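Chains shown are a subset, placed as in the full complex.
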Amino acid sequence: MYIDIGKALKEAAEDDAYSLAVLTGTGDYYCSGNDLSNFTNVKPDQIAQMASTARGVLEEFVNVFIDFPKPLISLVNGPAVGISVTTLGLCDAVYCSDRATFHTPFSALGQSPEACSSYLFPKFMGFAKANELLLFNRKITAAEAKERNLVSDVFPDDVFQIEAANRIQQYSKFPPQSMRLSKVLNRSPELKILKEVNREECKLLEERWQSKECMNALVAFFSRKS
Amino acid sequence: MYIDIGKALKEAAEDDAYSLAVLTGTGDYYCSGNDLSNFTNVKPDQIAQMASTARGVLEEFVNVFIDFPKPLISLVNGPAVGISVTTLGLCDAVYCSDRATFHTPFSALGQSPEACSSYLFPKFMGFAKANELLLFNRKITAAEAKERNLVSDVFPDDVFQIEAANRIQQYSKFPPQSMRLSKVLNRSPELKILKEVNREECKLLEERWQSKECMNALVAFFSRKS
């Protein structure tokens, strides 16, 4: 997932035929988050190596969002989990179905926030709402995600696809250079801090993936599921 | 407009008889934005000069808002367009009629944001809501402007004037030094970045005003109107 989305966004960034990019999910979910079995199908002596590799992949993936030079729009067609929620903070418009939910169960899994959410969520919604999500794992509704500035607008599920398509069609007709330069203008004062935050978040996650809390939480997670 | 408002605000800043300043519109609109015919009634060989002059006027105008040392209140009596929307981010209270709308059609006109909105809008409402306005030109209602932290409160149009006057009368009785020093306290950590952002925004606009995208957009705009 990380490598394919990263590659697609890089192509969209470089090809002048595209004035903006859109991310959406297929099926019922927008995205169910990281595949946690990655972390459990590993022998004990390989964990450090796995954590180091995963850290590199994640940091690069998030940097693609940070550096994306054109407008980036997310269409959240259903429930979103983990990194598919945190990356919304780096999008230029987010439309969602009223069926969508937003869940970042980092603490419950012994992990920690990523995709600059530790910086952007408090900035967008204050500590009291951001840490309810980032530390306390509260799953929120579409309306709450809008109130918390993660989502631009919510549509009833039965008109979501058509309303979103209408907006994107309209936006794609605007002068592309104007949109691009305006985005550079508002992203550039943040670039340095976003890169640093990404690095710190990934460093902490590399440690967390090797921690007892994380191991125990993942074992408990899979025993509940099976 | 830029020069007269700038002058009035400078007088209000210096005269101890005023403890705060209030901006409002007359007639149906709060302000219909920049007069775009300024940009089209210009001969091709004068465009560079016109853009350079306009940049200087704009940068100075916005600096008056950034540096204004007393409480500044905006009463948005009706539709607001362009710079009359973006300058709201630099006010200390904004009351609006429920008849007001807020529109920043920068991209559609081949232009780019000003009045520190490229910095303050993402800060106040997150990228997903800010760039919906700044890149994608979405016109929003009074209720949406309140939800997006551009407006402190909305009143029904028939009581707007009286409610707003009541509040201002009440505020103008508070100890003036206390209000003034409290404003300096919360503005001063931002002063340097606001000045820099203003400079970068004006620099980009000077380029944009001379771009083909902007020329074409203005021609299309006036041919739609006529």
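First chain written, first letter: the chains are A and B, and each begins at residue 1.
By definition in this document, contacts are C-beta pairs under 8 Å (C-beta built on N, C-alpha and C of every residue); 3 or more make two chains touch, one makes a residue touch a chain.
Every value quoted in this text rests on a predicted model; they were computed, and no experiment measured them.
Here 2 of the identical protein chains are placed; the entire complex in the file holds 3 of them.
Here, only the chains that are shown with their structure count from here on.
With each centre defined as the average position of its C-alpha atoms, the distance from chain A to chain B rounds to 32 Å. Residues of chain A that touch chain B in their complex: 71, 74, 88-94, 120, 123-125, 147, 149-153, 167, 170-171, 174-175, 177-179, 181-183, 185-186, 189-190. Residue ranges of chain B in contact with chain A, taken from their complex: 106-113, 118-119, 121-123, 125-132, 134-137, 147, 193, 196-197, 200-201, 204, 208, 211, 213-214, 216-217.
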